[in-house]
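Notes follow once the structure below has been shown.
With one protein chain withheld, the remaining protein chains of the complex are depicted in position.
Labels run A, B and C following the written order; every chain starts at residue 1.
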Amino acid sequence: MEKWDGNEGTSAFHMPEWMQIQFADQKQEFNKRPTKIGRRSLSRSISQSSTDSYSSAASYTDSSDDETSPRDKQQKNSKGNSDFCVKNIKQAEFGRREIEIAEQEMPALMALRKRAQGEKPLAGAKIVGCTHITAQTAVLMETLGALGAQCRWAACNIYSTLNEVAAALAESGFPVFAWKGESEDDFWWCIDRCVNVEGWQPNMILDDGGDLTHWIYKKYPNMFKKIKGIVEESVTGVHRLYQLSKAGKLCVPAMNVNDSVTKQKFDNLYCCRESILDGLKRTTDMMFGGKQVVVCGYGEVGKGCCAALKAMGSIVYVTEIDPICALQACMDGFRLVKLNEVIRQVDIVITCTGNKNVVTREHLDRMKNSCIVCNMGHSNTEIDVASLRTPELTWERVRSQVDHVIWPDGKRIVLLAEGRLLNLSCSTVPTFVLSITATTQALALIELYNAPEGRYKQDVYLLPKKMDEYVASLHLPTFDAHLTELTDEQAKYLGLNKNGPFKPNYYRY
Amino acid sequence: MEKWDGNEGTSAFHMPEWMQIQFADQKQEFNKRPTKIGRRSLSRSISQSSTDSYSSAASYTDSSDDETSPRDKQQKNSKGNSDFCVKNIKQAEFGRREIEIAEQEMPALMALRKRAQGEKPLAGAKIVGCTHITAQTAVLMETLGALGAQCRWAACNIYSTLNEVAAALAESGFPVFAWKGESEDDFWWCIDRCVNVEGWQPNMILDDGGDLTHWIYKKYPNMFKKIKGIVEESVTGVHRLYQLSKAGKLCVPAMNVNDSVTKQKFDNLYCCRESILDGLKRTTDMMFGGKQVVVCGYGEVGKGCCAALKAMGSIVYVTEIDPICALQACMDGFRLVKLNEVIRQVDIVITCTGNKNVVTREHLDRMKNSCIVCNMGHSNTEIDVASLRTPELTWERVRSQVDHVIWPDGKRIVLLAEGRLLNLSCSTVPTFVLSITATTQALALIELYNAPEGRYKQDVYLLPKKMDEYVASLHLPTFDAHLTELTDEQAKYLGLNKNGPFKPNYYRY
Amino acid sequence: MEKWDGNEGTSAFHMPEWMQIQFADQKQEFNKRPTKIGRRSLSRSISQSSTDSYSSAASYTDSSDDETSPRDKQQKNSKGNSDFCVKNIKQAEFGRREIEIAEQEMPALMALRKRAQGEKPLAGAKIVGCTHITAQTAVLMETLGALGAQCRWAACNIYSTLNEVAAALAESGFPVFAWKGESEDDFWWCIDRCVNVEGWQPNMILDDGGDLTHWIYKKYPNMFKKIKGIVEESVTGVHRLYQLSKAGKLCVPAMNVNDSVTKQKFDNLYCCRESILDGLKRTTDMMFGGKQVVVCGYGEVGKGCCAALKAMGSIVYVTEIDPICALQACMDGFRLVKLNEVIRQVDIVITCTGNKNVVTREHLDRMKNSCIVCNMGHSNTEIDVASLRTPELTWERVRSQVDHVIWPDGKRIVLLAEGRLLNLSCSTVPTFVLSITATTQALALIELYNAPEGRYKQDVYLLPKKMDEYVASLHLPTFDAHLTELTDEQAKYLGLNKNGPFKPNYYRY
Partner (left out) sequence: MEKWDGNEGTSAFHMPEWMQIQFADQKQEFNKRPTKIGRRSLSRSISQSSTDSYSSAASYTDSSDDETSPRDKQQKNSKGNSDFCVKNIKQAEFGRREIEIAEQEMPALMALRKRAQGEKPLAGAKIVGCTHITAQTAVLMETLGALGAQCRWAACNIYSTLNEVAAALAESGFPVFAWKGESEDDFWWCIDRCVNVEGWQPNMILDDGGDLTHWIYKKYPNMFKKIKGIVEESVTGVHRLYQLSKAGKLCVPAMNVNDSVTKQKFDNLYCCRESILDGLKRTTDMMFGGKQVVVCGYGEVGKGCCAALKAMGSIVYVTEIDPICALQACMDGFRLVKLNEVIRQVDIVITCTGNKNVVTREHLDRMKNSCIVCNMGHSNTEIDVASLRTPELTWERVRSQVDHVIWPDGKRIVLLAEGRLLNLSCSTVPTFVLSITATTQALALIELYNAPEGRYKQDVYLLPKKMDEYVASLHLPTFDAHLTELTDEQAKYLGLNKNGPFKPNYYRY
């Protein structure tokens, strides 16, 4: 039973001055807008959990033919420091350029650096991190450094590291242990090198997928005595934390930044609204107008997909298990059906459920020739791809990420990204979305690190609403958006603080 | 700080069998669809709190010229019962017809009657109610009766009672105390007649605006010993309950049905999406295409107004105080401005904030000739109408609900509904929305009445998610919408019960 | 076979200086915007042909109980003039007020008056007119007067005359012969009084429906020797003219203003986009979200209806006979069906075809209970209403313009406006649209009257594109819209005159 707690829960929470929302008539710090489009990033950006994707991210290969494992190399940066392990420290300059471009695209983090410069809210923090290592996360890492933290970092995915960026970080003195194409043994070795250090013990964890947290639980449980908190970004990692919490085994506070309002709405609703079109176009060059589409699931992702396709002239059907979301689909103008009812007639099937076996072999058998099947949900289990690996079906790879599965009678199904996430595999995540995520992570670290004794128990918390609002406010200048400030009289009338939070916790946006 | 509680809170909650969600392949009970449009209702329907409106609801007058106060009349229904006080018991037949038409338009309540017939989940309940008295609430009342409850009822508003409907209820044996055009003294007298009865003491309260609750607190505080709970619908009433709770004075559990998901999304987002157009058209016959509009506030109501006007070809600007809602406005394609920036150029100003003095005399002074000003928010304070009552300005009533306020230089501002709610004053609330509200009220009463000792404390609760979902499911047949049922394997994978609840409490829809 | 004629056809056409398009950086004459919303018009405005509607426009009755026929009265205006016949000359003052309000809402005509004041392009013109007589047509008439014309006027419809406006025109010296509630004999008598005058012979005709033209053809064919042209607005009247032309009987040039671009797009696409929602709401208070709707016909009217309903969350199906419009419906995201395929499932049926018996008794028999049926097309024949006048069906009038037709098994169909035009009967035509039409009529009269010998033969012409563009340009200031002017270099590159016309005749917009 949900109990209303108004804003009480956050009333104790005090934001330092530098963290006040800027209203439009205050001096803008952002009037020189950054270059949002730099040179092409070395590769696609990545925002979701390591466990969701990348089993065949072949496009991330670089041409360096050096076959020696980085673990076997002796490398030093220009200051003689060798506390890192990257592919090739000599790529640092190129990586630095990438980071500089990303800095221009992440105004909120740069503003944070500037505003918090005097105060150093992370002074004394020793952060061990495990995330994708890209130019955007480099900006995050260097922001944490600028705020006073010491950081050690490993990659949360064996394919996604940009070697040049890792080199640039190492060159700047960050102990980074990561390269593209790690083996599983390498993967854990890198994590261990971040944690298991003489004379340095982490007091904060920033994790993406839960592997780092898992490693410390397993190998160095005593370390948690000094750890002030965990910040976790991915669905998977958050799920693990709640399981720990339920089992009574969570021994430090953890912050679930995955479910913050801004992250949810941007990563899911707004980002998917664009990436569904992008992913389908890049893989199939299809025309959307007039196509019949069924979208399985009407959560934030499904809502985004449906809105975009409807706007492009597709005829969209929705399936749902939840009556409330189902009623929303109805009111938004989509026919709510069971998949079987439309499976023979649709041109495209899109899964957005987070569930498994939503599209079964039986469905696939009944689809019409040339039907496109893809997955925008949270896992790679939504489409029962395994059921298509049978002898009577022929697979034909027609281009990268596009397979034709051919039935004995010649019918072809067009399967995208082998059922893995279309938006990660076949489209890009805009830097703007990554900026929101990284800013949220930084603020969560600051909050957990500075929280007075007792504010957080050994439990999983959502980001304080005031911080969620603060992240949003840092991104408004991008749109030249001018926020209205409450008058004293209005604030009193509404019973609100003029700097927020502005809504009760149960508010749904 | 919001704590995630998964679905634990509701796991103890057991829904009786008749309350299971019906999936599409089960036998439909609704295949004979009801007439949704009956004869014109006696007057506009009403769904919001009594305190929000109606100070000049002149359109509700009926032609009966009988000047005798109902309190001075001796009336009996055809069975000789005289425990009621209505305008004219002879109007019962006409009112019954209205109720029958409304029954056809409220399939969910009728389904509830049918499903719960055997079990009588309200057997023993003694409900005292204080709501608008319309055909739709009559259907609710008679449903409560069919489920086993005894009811006594007063009106929550001195203008809104439909005398014919009140007569029909009295004829059927419901002790109803209400008529159109009560004095304030009448108002409290009616409430008292519901509560202060020999040999009958209420054990449940259904309130809309908090006046009934207030009266019992003030006059009969001991009554709360037997009362199992309060169900409150209005923003105002809910606010009062939270204040009582904060002050430690709430002595029974209360259910806030105002903030249930279905009610919020329907009453606000979806209903306002339609009523903003309807209200503007009926009052001004204006064309929307190409008009410049500023919408103050981007909550559910503002989102609905913006979406509708954008779709009709208006150019819409938004003002906001909350950075998260502001960022949503940006992503939805609206320029976020401060009111001053656009006030000289817009054709229409719409307030949707729940705040006060959002549109000030200064703004009004700067508007261009023939600018339309109206309020869709929660109170009549959003536009500072009082500031327009100055000698240099001339008011000209050009039609019902439309005033021209004329400046000395001839500039005219078109003020709608004198700043009261446009959607209540100048448009109608679809029965479909009223059906959702009434169903929610009925289920909240059932839940509070049947809850085992200890499930609810002396606090304010939101409707259990499972019941919110149930209300939604009861309305899906209207759209011929077919819900998908989880397989056992999927339910296990997701860790969900196949009958819901399907989402964690913090889910935002 | 359509032959491309580039802009040659219009190259000979010279617009006088006052008719040049105003670009945004030129001095605006409209910076003081008019009041768009006056007092409520005496009644709904009317823009379409007399033959399309009004057989039961009972709502137009006024309360004046004077039973004497205007033909039997002796009336004089305040200057002693008696060359008119209206209901009651004493109502002139009230009518004048209505005209003044309309003037504020018709900036283009007022601008025309101002720009053409010196030149008097209609000096010497003797115009006989037959249109609806409303405040808006009064503004047109007085504009024609201000441009130098003498006018005599009758009503094109026996119900639609606003007596007060007619009185005001008579008081100002216009010979007007019209009142509300004429008999058919009155109707022709009024027309005859306009035409058959001693010492005055018309040289221009402005017609709406073709009755005036027909009368002159029949009674005074010699009059055409002096007539320079006919301007006709209605579909019906235009059709008659083309028939005359085909038969070789058209003896003067005629201008088809019905098919001008601005009129078509505004009267049909943009106006219907709004009036379909307005008409349905005012009659049924229904909610659009989630409703299933079939729209018959995907011309401009159908496109407008579909766009509006889709935007409000309805699920829309389309029927078409023309494969090109059908393909457009597909690309715009509507399922193209035959009416039979969806008739059992839809909540609303809307006809927009201009065809007859599109909805047959067979369709009506198969509709589900409470299905709403209405007509937005060009005639009252689209729904076979006659087929519903059979003994086994019961008709129940539930409110003005809304009938329930009840089948023996209790099924009810909700028939709006008895199958006549919903947008005329149950919604209003915005003054902005009427302004476009009236401006177009004025310019067509000017063009035909001033055209050099030989420019127009005895044939039916569309409005010269340059004039169509000019009408549009006169309405841009309403939207604070700033047109871009071609540079000399660009005009040369495109081979265009900087003042237009800007498109070849076959351009489709």
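By definition in this document, a residue touches a chain if its C-beta (ideal position, glycine included) is under 8 Å from a C-beta of that chain, and two chains touch if they have at least 3 such contacts.
Keep in mind it's a predicted model, so treat the numbers as computed, not measured.
Asks: Which listed residue (C:81, C:201, C:357 or C:387) would be found touching the missing chain in the intact complex?
Replies: C:357
Asks: Decide which residue listed in A:127, A:261 or A:372 touches the omitted chain of the complex.
Replies: Among A:127, A:261 or A:372, only A:372 touches the chain that is not shown.
Asks: Of the residues C:256, C:351 or C:380, I need the one that contacts the missing chain.
Replies: C:256
Asks: May I ask which residue of C:189, C:217 or C:502 touches the chain that does not appear here?
Replies: Counting the whole complex, the residue in contact with the absent chain is C:502.
Asks: Which of C:197, C:327, C:393 or C:406 touches the chain that is not shown?
Replies: Counting the whole complex, the residue in contact with the absent chain is C:327.
Asks: Please identify, in ascending order, the residues of chain A that touch the omitted chain?
Replies: Chain A touches the chain not shown through residues 32-41, 270-271, 273-274, 277-278, 281-282, 284-292, 308, 311-313, 345, 368-370, 372, 396, 398-399, 402, 404, 412, 414, 427-428, 430-433, 478-481.
Asks: Would you write out the residues of chain C that touch the absent chain, in ascending order?
Replies: Residues of chain C in touch with the missing chain: 1-6, 9-10, 13, 21, 24-25, 242, 246, 256, 259, 261-262, 264-266, 270, 319-331, 335-339, 341, 354-358, 455-456, 459-462, 464-465, 468-470, 472-473, 475-476, 479, 481-487, 489-490, 493-494, 500, 502-503, 505-506, 508-509.
Asks: At which residues does chain B meet the chain that is not included here?
Replies: Its contact residues with the unshown chain are 289-290, 292, 310, 312-315, 330-335.
Convention: only the chains that are shown with their structure count from here on.
Asks: Expressed in ° and rounded to a multiple of 5, what is the rotation angle of the C-alpha superposition of chain B on chain C?
Replies: Answer in degrees: 180, to the nearest 5.
Asks: Select the chain whose centre, defined as the mean of its C-alpha atoms, is least distant from the mean of all protein C-alpha atoms.
Replies: The chain sitting closest to the overall C-alpha centre is B.
Asks: Averaging only over C-alpha atoms, locate the centres of chain B and chain C and give their separation in whole Å.
Replies: Going by mean C-alpha positions, chain B sits 41 Å from chain C.
Asks: If you average the CA atoms of chain A and of chain C, how far apart do the two points sit, in angstrom?
Replies: 56
Asks: Where does chain C touch two or more other chains at once, residue-wise?
Replies: Counting only residues that touch two or more other chains, chain C contributes 289-290, 312-313.
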